[in-house]
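One protein chain is absent from this view; the other protein chains keep their places.
And then chain A:
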Amino acid sequence: MSCLIVQSDKTLLLEVDHEQADACRRAIAPFAELERAPEHIHTYRLTPLGLWNARAAGHDAEQVVDALVEYSRYPVPHALLVDVAETMDRYGRLRLSKHPAHGLVLTTTDRPVLEEILRSKKIQPLVGARIDPDTVQVHPSERGQIKQVLLKLGWPAEDFAGYVDGEAHPIDLREDGWALRPYQKQAVDGFWHGGSGVVVLPCGAGKTLVGAGAMAEAKATTLILVTNTVSARQWKSELVKRTSLTEDEIGEYSGTRKEIRPVTIATYQVLTTKRKGVYPHLELFDSRDWGLIVYDEVHLLPAPVFKFTADLQARRRLGLTATLVREDGRESDVFSLIGPKRFDAPWKEIEAQGYIAPADCVEVRVNLTDSERLAYATAEPEEKYRYCATTATKRRVTEALVAKHKGQQTLVIGQYIDQLDELGEHLDAPVIKGETTNAQREKLFDAFRNGEISVLVVSKVANFSIDLPEATVAIQVSGTFGSRQEEAQRLGRVLRPKADGHEARFYSVVARDTIDQDFAAHRQRFLAEQGYAYRIVDADNLLEEDEAA
C-alpha cells in the first residue's frame, strides 16, 4: 500500500503518517499545490499553473507521471495522465527572446501553435512583423502584456529575453552573529537562478531576509514595494541592520515622504493614488535604472500595480508572499507578470525546524443574552455581523481572556474601531488604529516589544507586516467577513519564535448561533487545513475552568 491517492477531480490525497509520505511529498511538491494540510491526510491539487511552475523549474511531464504512478495506491486514471502530459506540453512551445536584429521576438517550436495565437484578436495588436514562419516580432513595450494574454490562451511563453543589469550599487549581507537560514538561502538561490519569480514562505519565516539576500546577489539599485508605511519602516530598519546599506542609502516613498535613493521603499497606496485620472507617482518606476524590484505580499498586489509591472518586464522581479491564493483569483497574472513560483515550504515544515512557533488555536463560543439575541434577529441584514461581532457579552469574555493570560504579551485584534476603543478603555490598554500617527504607532510597538505594556488593542491596520516578536496571545474579536488571508496574517502575529519556546495561543471570540459563527467556521477551516490544532470551547466552560484553576 502506498501513500498517495489520485482522485478523479485532480486532487492528490497524501497520507502523512505513511512511511513513504516524506519521499512522496518531495516528489509531488514541485508540481502540485498543497491545498489543505490537516493532521492525517494532506490534499494537493494539480492545476495548469502548478504544472507550468514545475515546467519552469525544469521538471518534465514524464517525471510528473512517474511520481504519480509510483506513489499512487490505486491505478491512476489514464485520462488524468494524458491531461497532465498535454498541459505540461503546452509550456515552452512559445518563447520570448532577444533577436540581434529585430529586438524582442516570439519564436515557436510548433508552428500551428503560433498560427493559432496569431489569429487571436488579443494578440494581434501586440506583435509586429512576421520574421520567418516560426518567429514574430513583439513590441518591446508589450512584453508583459503578451505574456499575460498567452497564458490566458493556454500557451504560456517562456521568457528568455533577459534583464537589464540596472544601475550597480554595492550591497552586501552583514552576517555578524546571524546567518541566513538554510531555507532562506535556498529561496534566494532559487530566485536568482530562475531570473524572476515568487518565493512563498509563511509569515514569520523571515521573508525580509530573503529580499535582502536577493539584493545582495543583484548588487544594484532596488525598488521595494510594500503594503504600508509601518511595513516600509520595518524593511528599512531591517536592511540597515542586516546589510551594508546605511540609512542614507535607503529612501522612503510614501504619502508623507518622497525620497528616491539607491534603495527605495514605496507603498502600494502611494503608487495607486489617482489624481485627475492619472497616477502621478508612476515616474518612480522610471526615476532610476532599477536592477531589482521586490514586491512584498504579492497576494495583495493591487490591480493597477499589475499594469505597471507589465511594463517592467526587463527588470528582475522578486515576489514575496505567504500564500499564492488571491481572493480575487488573479493568480495567473502573478504567474505571467512577476514569474513562476521559485521556492515554497509549508508552514508546518518550517515550524518543525523551530523557526516559527507552534500555535494553539481556540474558538471561544459565547452565548448571547436574550436581549442581544432579540436585537440581533431584528437587525438590518447589513448590520447583523457588526452587531453580533461587537456585543457586550463578547467584550466581557475578551476581558476575561486577557485577565487569564495576565502577564503575557497579548494582542487584541478587531475590525470595528468603536469596539476597539471600548475594549481599550476596559482593558486599560492603548489602541492602534488607522488614525494613529506612525510615530505614535512605532512608539507603542517599541513599548510592547520592551514589555512596558503587555496588552495592545489593534485594528486591521496591524494586519500587515508589523513585527511584534513577543506576542504570545492573540485574541481576535472581529474580522473582515471570514477572510482566510486575514486569518493567515493575524496568526502570523503570534508565530514568531518566542524566547522561552512558549506555545502561542490564538483565540477567536465568536457569538454563538449568529453569522459571526458562520464566518468563524470559514476561518477555522483555513486554520485546520493549515494543520493547526484547533478546539472549540464554550465561553462558560472556559471561564469556569479558569476559576477552578
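Descriptive notes on the structure:
Simple rule for what comes next: a contact is a pair of C-beta atoms (placed from the backbone, for glycine too) under 8 Å apart; a residue touches a chain by one contact, two chains touch by 3 or more; residues count from 1.
FYI, contacts and distances are computed from a predicted model.
Missing from the rendering is one chain, named in UniProt as "Helicase conserved C-terminal domain-containing protein" (options: "dihydrouracil dehydrogenase (NAD(+))", "Helicase conserved C-terminal domain-containing protein", "Sarcosine oxidase, delta subunit family" or "Sigma-70 family RNA polymerase sigma factor").
When the missing chain is restored to the complex, the residue among A:V164, A:A352, A:L374 or A:A403 that touches it is A:L374. Considering the whole complex, the residue from A:T11, A:Q63, A:S120 or A:N438 that touches the absent chain is A:T11. Only one of A:H40, A:R130 or A:R257 touches the absent chain when the whole complex is considered: A:H40.
The set of chain A residues touching the chain not shown comprises 5-9, 11, 13, 15, 36, 38-41, 43, 72-75, 77-78, 363, 370, 373-374, 377-378, 513, 524-525, 528-529, 533-536.
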